[in-house]
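The structure follows.
Only one protein chain is missing from this complex, and each of the others stays in its spot.
Every chain is named by a letter (A, B, C and D) in the order it is written, and numbering of its residues begins at 1.
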Amino acid sequence: MTGLTARLTLSRGTFTLDVDLSVPAGTVLAVLGPNGAGKSTLLDGLVGLHRPDRGAVVLGGRDVTAVPVHSRRIALLAQDAMLFPHLSVLDNVAFAPRSAGLGRATARDRARHWLSEVDAGALADRGPAQLSGGQAQRVAVARALAGEPELLLLDEPLAALDVDAARAVRGLLRRVIRAEDRCTVLVTHDPLDALTLADHVVVLDAGRVVERGPVRDVLAAPRTAFTARIAGLNLVPGTVTGAGLRTGDGQVIAGVAAADAVAGQAGVAVFPPSAVAVFPAGDPPGGSPRNTVAATVATLEPHGPVIRLRTAGSGWAADLTPAAVAELGLEPGVPVRLAVKAAAVTVHPALD
Amino acid sequence: MTGLTARLTLSRGTFTLDVDLSVPAGTVLAVLGPNGAGKSTLLDGLVGLHRPDRGAVVLGGRDVTAVPVHSRRIALLAQDAMLFPHLSVLDNVAFAPRSAGLGRATARDRARHWLSEVDAGALADRGPAQLSGGQAQRVAVARALAGEPELLLLDEPLAALDVDAARAVRGLLRRVIRAEDRCTVLVTHDPLDALTLADHVVVLDAGRVVERGPVRDVLAAPRTAFTARIAGLNLVPGTVTGAGLRTGDGQVIAGVAAADAVAGQAGVAVFPPSAVAVFPAGDPPGGSPRNTVAATVATLEPHGPVIRLRTAGSGWAADLTPAAVAELGLEPGVPVRLAVKAAAVTVHPALD
Amino acid sequence: GHSTLTVFAAASLTESFTALEKRFEAEHTGVDVVFSFAGSSQLAQQINEGARADVFASADEANMNKVTAHLAGLPAVFATNQLTIAVAPGNPKGIRGLADLARPGLAVVVCAPQVPCGAATRKAAGTALKPVSEEQDVKAVLTKVTAGEADAGLVYRTDVRSAGEKVTGVDFPEAAQAVNRYPIAALAESAQAEAARQFTEFVLGPAGREELTRVGFGAP
Amino acid sequence: MPRLLWVPAACALALVVLPVVGLVLRTDLARLPELVVAPAALSALELSLTTAAMSTVTCVILGVPLAVVLARARGRAVRFLRAVVLLPLVLPPVVGGLALLYLLGRNGFLGYALDAATGVRLPFTTAAVVIAQTFVAMPFLVVSLEGALRSAGTGYERVAATLGARPWTVFRRVTLPLLLPALGSGVVLSFARALGEFGATITFAGSLQGVTRTLPLEVYAQSESDVDSAVAVALLLVVVAILVIALARPRALEGVR
Partner (left out) sequence: MPRLLWVPAACALALVVLPVVGLVLRTDLARLPELVVAPAALSALELSLTTAAMSTVTCVILGVPLAVVLARARGRAVRFLRAVVLLPLVLPPVVGGLALLYLLGRNGFLGYALDAATGVRLPFTTAAVVIAQTFVAMPFLVVSLEGALRSAGTGYERVAATLGARPWTVFRRVTLPLLLPALGSGVVLSFARALGEFGATITFAGSLQGVTRTLPLEVYAQSESDVDSAVAVALLLVVVAILVIALARPRALEGVR
C-alpha cells in the first residue's frame, strides 16, 4: 500500500502512547483529542524525533522506522513555530529546498512562492523576531510545505491565525495536501478543520485511539463524550431498544436506530443542539416533540450565529436565536423544559 | 476615573502603533484585528515592556507610564506561554504571589488553587518540558491570574486549548475578570470570546483603532470588512437611501435603516449569512425575499452546525444545512441565486 | 618564644638551603626558617615593594645591589657557581670544549643574555655560539638536554649535579672568566635581626659550606 | 550530529590527552606515593585547594554581577568596559603580579593607604595569593557568563517583571538559575585557572611554604632539584583538580534544562 501505516508504542515519562493508524496516499487524517492526549507526541513519533519502544512506521512502502529523521521525507509543522532565529523569513522557508540540494537562487524562488501562498510575501526580508505571532505561524506553514514532503504532519496549523489568514491557509492546505503521492496527518482542536480538510479522523485520549473512521461518520455519530462535545452533538448513553434507547436511570429516548444498532446492547442516542427546543418549565408542550426533559440553564454561550445553551440535570445542549433567549428570559439558574423530536435522534451502537 | 486609560504611540522597526483606549474598572475590553495589526505590541506597551514614543498609561488614577514593569500591578499573559523552565509548574504559578511577598507555603497554596481552577492541579509537580502545548497554556493562564493584578492583559488565552479546557477557562475568566477593581484587555481572534467575555471591543488594523464600541453593537453593526468577516455578517458598502442602500454599481439593497443612518451619506448594509437563502440559478424565486443576486459558489465550509457557503460575484456568505447543500448539488463553480429578506438587512452609517 | 625567619633565596638555592634549614633549626631551637624561592630579580623587586623578609640570598651581585637601601649590612659572597657544558649521559657526541659546540648539526641551547646565566655565557663564550634556543633560565636549558632535545647546553655545575645520572658535565676553561657569585645579607627591616645574622653566618660557615659543596657550588 | 565531526574531535582529544599520557609513561609512578605524602607537597596541595576555592568564590561574587552588568547595561561606556575586563587575560601573569605589587605593595598607592590606615600589608600573605588568583581568573568567569546571558536573552526576565518581581527577585529567581549551566563552565574555567596560577602569585605573593607556596610554585621549586618529582607533583595536582571539578560540578550545574 502507498501512504502511511504506523503502529507505535512509546513513552514520555509516565505517559504512554499506543497508537496504530494508516493514511492512504492522497488523503488526510485528522487527529482530535483533548490537551495532553498525545497528539504532538504521535507526530514526534512519526517524524522520528521520539524513538518508539515498539512499532513500525511504513511510508510509501518503505519501512522508515530506523531511517534517520532527515531522510524520511516527512515534514513536521510543530505547535511552536520555531523559526530559525538567525535566518531571514525567506531563508527559513528556503531551508528545506536547500537541504534537498537545490541552489540558493532556486530555493529562494521556491520559498518566495510558498510565502506568497500564505500571504506573507511582504515579510520575506524580516527576521523572525520582527514578526507577530500569527505571521510567524504562517511562515512556519510555508516552511513545512516548501519541502514538498511525502508525509506532512501539521500540529494545529491554524491556531494563532486571524480569520482571513486561517481561511487562506485552509484553502492552501486543501490544495496542497491533496497531492497524489502525499498523505497528511493534521492535529487540530477544531472539528471545522477536520470536516473541511480531512478524510478520516482518529480521536486520541490518554494515548490511545478511542474513535476512528471517516470524518463525517465520526462527527455525525460520535461514540465518546469528547467527540460529541467537539462535534457539537448531544450524546446520551444507554441500552438500545426497539424504539430508541433506555438510559441508566430508566428514561426512554425515542429515536431512529442506526443500521448496526442491535436492541439490548449498549448504544448512544445522538442529536444536534439545533434540534433541541426550549420551553418554559412546567407542562410539556403539545405537538410532535416526544422527548422532553426538565432541566436548569447552566451556561449560555454564543456559537456562531446562535446562542448555545447548556443545562444542568440532563446536560443537553440547545442552540437558540438570541431573540428566543431574550423572549424566554433565559439565564443561568432558570428552570426550563427541553424537547427534541424523535426524528432528529439517531441511536448508534456504543463502543463499550 | 478608576480603570485604565491609555494613549500610546510606539514603534517597532517600520511598524507604528498609535492607539488610545479606556477600560472602566470591572469591565473587559476585547481587542480584535488581523495578524500583525499590533495587538501584542499594544499589550507590551501597556505593561511597560515597550517604551512608548509618546503617550501615557493611567491605571486606577495612577499614571504608571514611568513606573517600572514590576510595580504596575499589570499581568500579561503573552502569546507564548514562556513558563520558567527551571521551576516546577507549581512554582511557576506561585511566582507572582511570592514576588508580592507571600511566604512559600502560602504562595504555593494559592498556586494550587489557581492550578485547580484551570484544571491542571495534577500537573503541579511536573516540569514545563513535560507538558503538552495546551497544558502549558493553561498553566500560563493560572500563572497570570495568581498575581491578582489590577489590570489583566490576555493575548489569545484560549488558543491551543481543547474544547473542554477552553470552556473551563472561559468560565474561569468570566468569574475572575469581573472583579470589582480589575479591568482586563483581551486579545482574541474569536468573536465568540469577545461576545462572551468582553463589554467593549476595539478593532485594530495596521496599528490604528478602526472600530470601537460595545461588543454587541460592533459585532452586530460592523463598519469594516474585517470585523464583518469575523463577526460572520455580510456587509455591503454604498450610499444610504430611504429604502435601504445603493451600492457603487447601482444595485439597490432593501433594508431597515438604523436610527443614525442619514440618506445620501455613506452606509453599510449588514445581514447575517443565516438570513441568506440559496436557489438554483435562473428565475428569481417568488415570495417575500426582495433582494436577490446572481452568484457562483466559491467555497463551502462547515460552520458550527451549518455549512457556510461563500460566493464569487456578490461575495455574500450564506449558511445552509448539509441537507440543503446536498439537495441543491452545491459545489464550487455552481451558479446560484441568493436571496435575502429586507427585514433581515439593517443599514448603518459607515465610517468613511 | 617561637619566631619565624623569612629567607628570600634564589631558586637555584632550593636544594641546598632546604637541607640547611633542618640543621639550622636543630641548632637554633625556637626559630622556624621559611623560604621564599623565586628568581633573584623577582625577589629584589619584592623587597623593594615592601616584602617582610629577614635575609636575602641572591644568585648574582647585580640583584643584590638593587636592594642596597634595605640591607642591614654589607652583603657577603657565600658561594660561586661556574658554567659547564651539559651533554647526554656518556657524552655520545664527544664534546670536549666550547669549540665543539660550533659543529654543524649540533643542537645547542643556552640562557638568554638578559638572565644571569645567559650573561655569564656571553662573558665566557662570546657570540660564537649559534644556539637553537636562548632559554629563560638555566633549568629550561637543562630540561632540553635531559629530554634529549638538545645535544649540549650551557648550565651551572650545580645543575649538572642535581640532574644526577641524566646528564654528564663537560667543564671548559673559559668558564673561569664568568664565575657567578652568590651574595647573602640580612635586611634592615627585619624584626629578627639576631636570628637573621645567625642564619647569614650559618650559611657562610662550615655547615653552609658543606651543604653548598654537596650540590656543586664552589667556594667564594 | 555529523559523524565526520568525530575526526577533528578525536584530533583535539589526542592533542590534549596524548601529551599527558606521555608524561605519565615517563614518570616514575613508584615514587608517587612517597612524593604525595611529603609534607611540602601536602601543605602546598592544601594551600592550593583553599586559595583556589576562595578565589573562585570571590570570582563568582564579583564576576557574576559584572557579567550581568556588561550583558544588560547599554551605552558606549559598557562596550569599552567589556574590553577592559579582558586585561588580565592578555597581561602576562608575571606582569599582572607586578601590577598588583605596584598597587598593593608598600609603595603602591592603595597598599600605602591600607598600611597607614590599618597596618595590614597584603603582599606575601595568603590573601595575596587569593587576590592574584582572582585577578587572573575573573575574566574567564565574566566572559563565559556574559556570552551565555547574551544568548539567553531577556525573555524570561521580562515575564518575571510582568509577574511583579522586582529586579532583585528577577535576578535571584530567574537570571541566576537560568545561568547555572554557564556558571558551571565559568566556575570550572576560573577554578582551573586559579589552581594553575603561577606567575602572578610568585611575583605578588612570593613563595613561602604553607603561606603562599601553592602547588604550581611547589612544582617549580621541586623542578630546581628534581624534574621527575616535580612532574609527579604536577600529576597529583591534575588528579586532584579533575576530582574536585568532577565532584564539585553537580548535576545542577550541568544544565537542568
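Here are some notes:
One rule holds for everything that comes next: contacts are C-beta pairs under 8 Å (C-beta built on N, C-alpha and C of every residue); 3 or more make two chains touch, one makes a residue touch a chain.
Since the structure is predicted, the reported quantities are computational estimates derived from the model, not experimental observations.
Shown chains touched by the hidden chain across the complete assembly: A, C, D.
Among the residues D:L35, D:M54 or D:V68, only D:V68 touches the chain that is left out of the figure. Among C:A140, C:V160 or C:A178, only C:A140 touches the chain that is left out of the view. Touch with the chain omitted from the figure is made, among D:L45, D:V142 or D:A160, by D:V142.
Which of D:L23, D:V36, D:V57 or D:A127 touches the hidden chain is settled by the complete complex: it is D:L23. Checked against the full complex, the one of D:L98, D:V129, D:A160 or D:L208 touching the unshown chain is D:L98. For chain A, the residues in touch with the chain missing from this view are 47-49, 68-71, 73-76, 78, 82, 84-87, 95-96, 98-100, 129, 143-144, 147, 149.
Listed here are the chain C residues that touch the chain not shown: 39, 41, 45, 107, 109, 112, 114-116, 131-136, 140, 143-144, 147-149. Across the interface with the omitted chain, chain D contributes residues 1-9, 11-13, 15-23, 25-26, 61-66, 68-70, 72-73, 81, 83-96, 98-100, 102-104, 108-110, 131, 134-135, 138-140, 142-144, 146-148, 150-153, 166-168, 170-171, 181-182, 184-186, 188-189, 192-193, 195-196, 198-199, 215-216, 219-220, 223, 227, 230-231, 234, 237-238, 241-242, 245-246, 254-255, 257.
Rule of thumb we're sticking to: only the chains that are shown with their structure count from here on.
We define each chain's centre as the mean of its Cα atoms; on that basis chain A and chain B are separated by 22 Å. Chain geometry summary: the mean Cα position of chain A and that of chain C are 87 Å apart.
Across the whole structure, chains are in contact as follows: A-B, B-D, C-D.
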